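Beneath this line is the structure, given in C-alpha cells, with notes to follow.
Note that this complex is displayed minus one protein chain, with the remaining chains in position.
Right, chain A next:
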Amino acid sequence: MRKSRGWLVLVLIVAVLAGCTNKPANSGNGEAGPGTSSAPSAAAGEGGVKEGGTLLVGLTGDPLSFNPDGTSDDFLYPIAQNIFGKLATINAKQEIIPDLAKSWEISDDGLIYTFHLNENVKWHNGKPFTSKDVKFTYEAIKKNSGLAVTSLGGIKDISLPDDNTVVFTLSEPDAAFLGYLAWYGTFILPEHIYSTGEWASGTSVNPVGTGPFKFTEYKTGVNISLEKNPDYYGQVPHVDKLIFSIITDPNTMVQSFYNGELDIYGGDPPASEFNVIASNPDYRMSTSLWPSRSYLLFNFEKEPFDKLEVRQAVAYAINNAEILTKAMKGQGQVAKNFVSPVYTWAVSDEYVVPSPNIDKAKRLLEQAGYLADKDGNYLNISLDIFQYDVYQDVATVVKDQLKKIGINVTINVSDYASWETQVVNEHKYQMSILGGYQGPDVGAIITRIGTGRPSNIMGYSNEELDQLLKEGSTLVKEEERALKYAEVQRILSEDLPIYPMIEYVGSNPVHAYVMGEPGSEEAVPYTSPSMYNYVWLNK
C-alpha cells in the first residue's frame, strides 16, 4: 500500500509540472507568447510601420569572443553587424554600400582611397567617434595579426586630414581592397577602449560599437541580447530589443522556428526543410546569390587526377542539375562558370563547364590509358570529404554519376579537423569537395587556384594563370579586368583543377509578420545581410 501511495505522489508531481505548462506565456507588453501560432497576413501592415517589440533570431553557437576583428567567427558575425560599423559594408545583393563612411573616392591610379565619414557619430557609451578610431583599428589589426591582416597587407599609409576624413595609400593598386575593407574582420573599434584592453579577448564581454543596436547581455549557451541605439546615425531600429537565441542543433532550430520561439531563422534551414518553408504562407524567405560555391577538386600530385583526360572525363560525367535536385533539394543554383556569377562583369559565357556526355567521358578514360574490366570499370578512386551539411549527399550523387562512366568511388567522411590535416596539409587524397566564400571580389579566387596559395589544395600551378590573376587584381577599370578574368576562365576550363558544381544561395526564413528583413527591398540598399534595424513586427 505504501508503495502505491508513493507512486501516486510521483504521478501528482508530474501532473502539477505538466499543468504549469498549459498557461499561455505572455510577454510584458501584452503580445501573444511563443505558443501562439496564428500568423497575421502581410496585408495587416498597411497602416505603416509598427514600432517596438522584441525580435528573436536564431544563432547556431556561442561567439568565440566579442572582438569582431580577431578570428574567423561565424557566430559573432551576425551579432557584430548590429553592434559595430565598418567604413563600408556589403549588402544581400553583394554590392558595396556606405556604412560609417558616407562616401569615398579612389584616385585614378588606384592607389589612394579617401573616405568621408558620417558626422556626429557616437560610440554606444556616448563618446564621439572620429577618424582616429579608424586609423587605430587598422593598425591594431596589423599589430595583433587580426583576421584581415593578410588581405589588408597592401596598406602603406593611413592619414587623417581631419576628424571626418581617412586617406589610405596603397603600395600597389588592389581592385579587391574596397571589398576586403567592407567584408570581414574590419569593424571599426573604439580606440579609447582597445588601446588599453587586451585585443584577443575582445577586451571584455561588453562590446562598445557604433551600430544600430547596443549590447546588453550575454548568457553563455543561451542568448545574446541587444537593445536599440536611439542615437544611431542611420535608420534607428524599429524593435526595442534584438535577442539572438543560441540553438546548436539545426533540427531543433527549425522546430523552434515553426513553434514561434524564433521570429527570424538566422541562416539557412536544413536542406530537408527548405521546400516546406518555401511553400508555407506563414513564412517568407528572401534568397540571395553569394560568391560561394561547392566544387570538386583534384589532386594534381597523385594518380589518376594528374592526368588531364581523367579530370575531363569527370567533368563530362557530372550533372550539376541532378546534384541540385537530388542532394541539395533545390537549395542553390547550378554552377556553369569558372568564376562566381555574382560578378556578372567578369563572367565569360565562352568558357563554361561542359554538358554531360558519358560516351565522351569513357573515351577520355581510354585515352588516358585505362582499360575497362569485365564489369565496365576503368578505375577506383576515393572521394574524401568532411562532415558538413549536405556534402555527404552531394558525394553520393557524384559517386552515382561517376559509376556511369566506369569510375568506382569510395566516399570517406571525416570531421573537418581530420580532413584538413589529411587533405589540406598532407595532400593525401585523390578528389575532394570544398565550398566557401570566394569574394568580396572576383580576384579572391586567387587564394584557391594561385600557385602555393593556402586553399590551393590541388597542388595546381600555372604561371600564365598566376600572372593573369596578378594583373587582374592590380587593374582598376572593370572592362580591363574582365579581359584578364576571361583568360583566367579559359585556363581553368582547359586545366580543370576544380569542377564547379553548385552556387550557394543564402536564405534566411522569417515569419510572415516580420517586415523589413535584411533581404527585403526596403532594407537591401542600406543594410548588410544580418542587420536588423529595418525590421518591424506586424502583429
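Basically, a residue touches a chain if its C-beta (ideal position, glycine included) is under 8 Å from a C-beta of that chain, and two chains touch if they have at least 3 such contacts; residues count from 1.
As a convention for this text, contacts and distances are computed from a predicted model.
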item: Protein that the absent chain corresponds to, by UniProt name, given "Sulfurtransferase complex subunit TusD", "Peptide/nickel transport system permease protein", "5'-nucleotidase, C-terminal domain" or "4Fe-4S ferredoxin"; value: "Peptide/nickel transport system permease protein"
item: Absent-chain contact - pick from A:Gly48, A:Gly126 or A:Gly221; value: A:Gly221
item: Contacting the left-out chain in the complete assembly, out of A:Gly61, A:Pro128, A:Pro161 or A:Gly376; value: A:Gly61
item: Listed residues A:Ile96, A:Leu117, A:Val134 or A:Leu147, member touching the removed chain; value: A:Leu147
item: Hidden-chain contact residue, picked from the options A:Asp163, A:Asp231, A:Glu261 or A:Glu366; value: A:Glu261
item: Given A:Ala175, A:Ile247, A:Ile264 or A:Leu379, the one touching the chain that is not displayed; value: A:Ile247
item: Where the missing chain touches chain A, by residue; value: 3, 6-7, 10, 17-18, 20-22, 25-28, 33-35, 37, 54, 56, 61-62, 64-65, 71-72, 144-151, 184, 200-201, 219-223, 225, 243, 245-249, 251-253, 255-256, 258-259, 261, 415-418, 420-422, 424-425, 434, 436-438, 444, 447, 454-455
